[in-house]
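Data first, discussion second: the structure below is written as structure tokens.
A protein chain is absent from this complex, but the other protein chains hold their places.
Letters A and B name the chains as they come in the text, with residue numbers starting at 1 for each one.
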Amino acid sequence: MNEILAILPYAAPVAYAALGETIGERSGVINIGLEGTMLFAAYGGLVGVSHFHGPYPVLVGLLLGCLFGVIVAVGSGFLTVLLKADQVVVGTAINLLALGVTGTLFRVEYGHSGKLLSVPTLSRISGIDWVVAGLVVAVPAVWLLLHRTRWGLAVRSTGEYPRAAEAAGYSVPRLRLQAAALGGALAGLGGSYLVLGTAGGFTENMTNGRGFVAIALVTFGRMNPWLVFGAALLIGYLDALQLELQAKGTAVPREVLISLPYLVALIVLVGVGKRRVAS
Amino acid sequence: MVSGGGLELVGISKRFGAVKALNDVSLSFKPGEVHAVLGENGAGKSTLVNVMAGLTAPDSGHVIADGRELPAGDPVASRRAGLGVVHQHFTLVPSLSAAENIALFRMRTAPGRFDVAALAAPALERAKTLGWTLEPDAKAESLPVGAKQRIEILKSICDDEPFLLFDEPTAPLSPDEVEDLLRILRRLADEGRVVVLVAHKLKEVLAVADRVSVLRRGEVQAAGLAARDITADQLATLMVGELPHAKPLGARATSHGGLVAQELTVPGDSGAPAVRRVSFSARRGEIIGIGGVDGNGQVELAEAIAGIRPFRGDLTFDGGPVRDVAYIPADRHADGLALEMDVADNLLLGRLRSWPRRREVEPWARELIEKFEVKTSGPAQAAVELSGGNQQKLIVARTLDREPDLVVAVNPTRGLDVKATAFVCDQLRAARDRGAAVVLISADLDELFEVADQVSFMSAGALSPAQSAASLVGGTP
Partner (left out) sequence: MRSRAATFGLTAAGLLAILILTLLVFGMPVGASLRLIVEGAFGDKYGVARTIVRIAPLLLTGLGVTVAWRAGMYNIGGEGQYVIGGVCGAWVAKLIAGSPSAVATPLLVAACIAGGAAYGALAGWLKARRGVNIVISTILLNFIALQILSWAVSGPLRQRGSTLPWSDELPRAVMFYRPDHASDLHAGVALALVAALAVYLLLFRTRWGFLVRLVGINPRAAQVNLIDPNRVQVAAMALSGALCGLAAAVQYVGISGQLSVEFSQNWGFLGIPVALLGGLHPGGLLLSSAYFGTLRAGTANLARFSQGGDTLVFVIQAVAVLGLAGIRGYTSLRRPVAEAV
């Protein structure tokens, strides 16, 4: 039981991002820039926590992270949904932009490079903080939102068969932007939690592929929040296992362990393969 | 009884670029009647449906429901005013259940808490009164076409909509299902509704309609004729104009060889057969016309002949295997052209088996542009910048210039203006006169009668025996 609790802080950033991406992909938009969205939000978390001197600076950091996430996601949604720019082109550029902007600002503002800047973190009770605990609420909430509300039904229809949503009187671009904004907020929470919970500090490019893994999780959780969350736990477990095995020392090369999450994601995608409905 | 007064179209005009899709169309529909609006493809029916449904704003004119003008181009307002539309292409989300699809459609206008079962309840109630069994939890993708259409109909009548518009509702249905549907239309009208049936099959129209109006090239040819006073022949003439005198049966080309298809069965995209045990022949020096409403297996048949789709059965040309088919696909944007590539590149698509040397390309492209009268600034212009007619000429040029022995063309003149249509038809005739066997698949009766030597019709994957045009006009397809 304790081991499961221990992996949660590792799983939480990816899990939140993947939940957000689930909403976005349900509306028919893949956010290739999720990695960059998380990185921007992580930086937002750092800015919030280090510049705000009132009560609850960590909370302010998380909120600022969410806000950064929304801004980035809506901005890229503006390009892909309204201007119909290519999703891969825009997403790739967002990732690059995040790397460049956060890297440059980090050096200019904090004078560091490549090092971990420590920040205050969320307080934990037996290894659990409220963001991690919040997953217990977030997963069913996303599921309920998608499957038990008007908006959710409209979003799912928009992603699968936009003509049907249009025929029912909905604006497809508007639904997609709304979904992108919500997805961006969740990715932002995940990104800023990476700083304020998981790592307790900021380094350049600290998301280190988590956003990409989150996209893969959504694919192999088949856009079902429960399955996506399960997949995130599996990846978090592999992540934690990898650290533990490294600490104990095993015959298995370290690199095999580190690449396990990616390998597993790839293998599962190959398995999911053609079953997935093309959007 | 449903009460909602009448539905009226007043002076509706709409043009797309140079094409007048609708020109001053005025029609009036009375409650309690099934009113058919007839026209062939390109007559403006789809545009009319879209204007009435509020999906397209007309350039001028308006729709009046029960004395009140509907705001143009506002589908939600049209629905609120009580207009239900059953579109030709279903608007069902495949992975959602029947109930969810109905709820999706209703939730925008129905107030209150979101509850799929409650939103779907009136529709299921309706289904019961119509004697339909409907599994509310069945996913739309798992349902047969007829059941999908029932969901579409339920969606549009469950709020007691007084005005119903059906766009080619019989197109995807089997003969039995058509009969059921016509009965339902009758019943819906008898309950006091306005029922507008947009269609082009004469037999069905005459079987159910009280009144008939005819559209031709965007204009009203006849308005509100009483159906009992008119014959199929008269309607056909109104729809397509005076038919050219067709060659009598027996004037078949005497040459031997050509395409012979025996017992062809071709799977559709879903895997179920779209063409069932079809046999026919197209001799050299002959144009075989295959008519019918889109979606009855024509495209699948064409793709089987062209070698794109696997099939069962026998297909031979001059007694040997079929090779090198000049194929003019139905959807020139999706299948025919690479729109962002230039004119020369799109012509080169026809030279994949005889790739020209680099320096031959430009003169060759210019030659084709001239020969096939493609209006373009030159071989380097992007295909997307060409008009529809000139895009089609590109495809015709690259397929017919190499003087193929077998030509398969699907709706080759769709969306083209009169001149371009004539040009394409001439090219098909020229191919025939060169000794090619030509299979012309078209939903346009006019074109079939004018161009083909023999005509047969395709319906639900089956092909009627070849007949001459003359016999068809009398008996109606």
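Structure notes:
FYI, a contact is a pair of C-beta atoms (placed from the backbone, for glycine too) under 8 Å apart; a residue touches a chain by one contact, two chains touch by 3 or more.
Computed from a predicted structure; not experimentally measured.
Among A:Thr22, A:Ser157 or A:Thr219, only A:Thr219 touches the chain that is left out of the view. Note on the undisplayed chain: of the listed residues A:Phe52, A:Trp130 or A:Tyr262, the one touching it is A:Tyr262. Think of the hidden chain as still there; on subunit A it touches residues 30, 32, 79, 83-86, 88-90, 92-94, 96-97, 99-101, 103-105, 107-108, 111, 204, 209, 212-213, 215-216, 219, 253-256, 258-259, 262-263, 265-266, 269-270, 273-274, 276. Taking the whole complex into account, subunit B touches the unshown chain at residues 16-17, 19, 21, 42, 44, 46-47, 306-308, 327, 329, 334-341, 345, 348-350, 352, 355, 358, 387-388, 415.
The criterion applied here is as follows: only the chains that are shown with their structure count from here on.
By the touch rule above, subunit B contacts subunit A in their complex via residues 75-76, 79, 87, 89, 91-96, 100-101, 103-109, 114, 116. Per the touch definition, subunit A reaches subunit B in the complex via residues 148-150, 153-154, 156-157, 160-161, 163-170, 277.
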